[in-house]
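For this depiction, one protein chain was excluded, whereas all remaining protein chains were kept in their positions.
On to subunit A.
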Amino acid sequence: MSDLIRRTAAELADALAAGETSSVELTQAHLDRIAEVDGAVHAFLHVDAEGALAQARAADDRRASGATASALDGVPIAVKDVLTTQGLPTTCGSRILEGWVPPYDATVVARLRAAGLPILGKTNMDEFAMGSSTEHSAYGPTHNPWDLDRIPGGSGGGSAAAVAAFEAPLAIGTDTGGSIRQPGAVTGTVGVKPTYGGVSRYGLVALANSLDQAGPVTRTVLDAALLHELIGGHDPRDSTSIDQPVPALVEAARQGAGGDMSGVRIGVVKELTGEGYQSGVQARFDEAVQLLVEAGAEVVEVSCPSFVHALAAYYLILPAEASSNLAKFDAMRYGLRVLPEGIDDPSAEEVMRATRHAGFGDEVKRRIILGTYALSSGYYDAYYGQAQKVRTLISRDFAAAFEQADVLVSPTAPTTAFKLGEKLDDPLAMYLNDLATIPANLAGVPGISVPSGLAAEDGLPTGLQILAPAMADDRVYRVGAAAEALLTDRWGGPLLGQAPDLTGVTA
């Protein structure tokens, strides 16, 4: 195994700048690693070796002529398969888009290309980002690099596993109810959900567009900040994009890494700790908070009483928006078209029914039908309307909490990674995995998950979630970097250094 794949993106950028390596060399090192372990991990749905190497050559040529496109020029990246990539298949983990090759790039992808990051390929995900385990991918699950019998989280399990298995130094995920942060927690990686509207959603195939947000998946907080600054900022093609500059995130991460937390008020959310949380998860969380206190932070307990209703509100709002967004998969303009059996000259509607029957998996059908119910006449006010009111209450809870504290903290996920198949037939149990991450999506506030150590009872990774007010993304980076520095110091190295090597694993 090449030593290059163990380095962080920031270290790789430095090595490129110093002329110690080339983009082609390090892109090839990651492609080799993918070839070696991805049969067992299955983080990728499509690998674009040729395209990535061509982009790497262009980066090397640029550097040879004395120019660089960005701080991460030449550092390769993996992209969740929910973002459109011109000339490269985009399936959203669904049969209904099998083989579809988009004619345009998502803004995030266009910005990565402009910044010179070779795109290694597209990562596995729950179908249309619906799930907490990546088991709902139509192309088979991703396996957690810490234990191949366990889930890597979802829906961005592919992106998290690619980064945790050293197949990519960086990845892009999307977070609708926690799909960047929860996979980050259970794979020992860093995941950031930016402020809603802080990163363009143009070209992101919508699940629930009032909640969806693309963001970084990395191995360090600094790497996330470097990536976030590249992809963030206003996009006139997305009408919900915030027309304000991105805060100085890299600077905040560097400042935080110094470890001084004096003057920072940390709010522990009473409703997001204790009952329902695995004891090892809770213990690692308490320990991380204690380290921040020793570094000078002031801790206050805050109460957000409406958070207990967040899960219910989310599982009404999300299916409602999804049922509407997924109406575009109608077998007419792109994707699968299935002709119903036994009908001569079928109508468009009959073709649509047959195609959606064959093209959508169980979880997608479940949520579309739930959303159709929540929006139907007679139930609209009791369910969807009420859920939107709960959203207001949750935003008010956040506003009140942020008067008492600069950031709010909780464990990212209530448990460590569960076994593949364990919750597949129990959607409610699966949904519970998102209870700590969902409030941030409903209110649009930014959040990060930082590795917080291994749970004593099963030796699996846990995550520390840090939330800040909208547009104060720099705060999550500052506190996240401090927690990372303090914890890494305690462990004597990065948490992923303790993960299985995977060299020589077979599928």
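Everything that follows uses one rule, which is that a residue touches a chain if its C-beta (ideal position, glycine included) is under 8 Å from a C-beta of that chain, and two chains touch if they have at least 3 such contacts; residues count from 1.
Just so it is clear, contacts and distances are computed from a predicted model.
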Look at the options "Ferredoxin reductase protein", "NADH-quinone oxidoreductase subunit N", "Aspartyl/glutamyl-tRNA(Asn/Gln) amidotransferase subunit C" or "Cellobiose ABC transporter membrane protein" and return the one that UniProt uses as the protein name of the missing chain.
"Aspartyl/glutamyl-tRNA(Asn/Gln) amidotransferase subunit C"
Thinking of the whole complex, not just what is shown, which of A:A348, A:A399 or A:A456 touches the missing chain?
A:A348
Tell me, which residues in subunit A touch the chain that this view leaves out?
100-104, 196-197, 210, 236, 239-240, 242, 306, 309, 312-313, 315-316, 323, 327, 330-337, 340, 345-354, 356-357, 360, 362, 365-366, 368-370, 372-373, 376, 379, 382-383, 385-393, 395, 427-428, 431, 442-445, 470
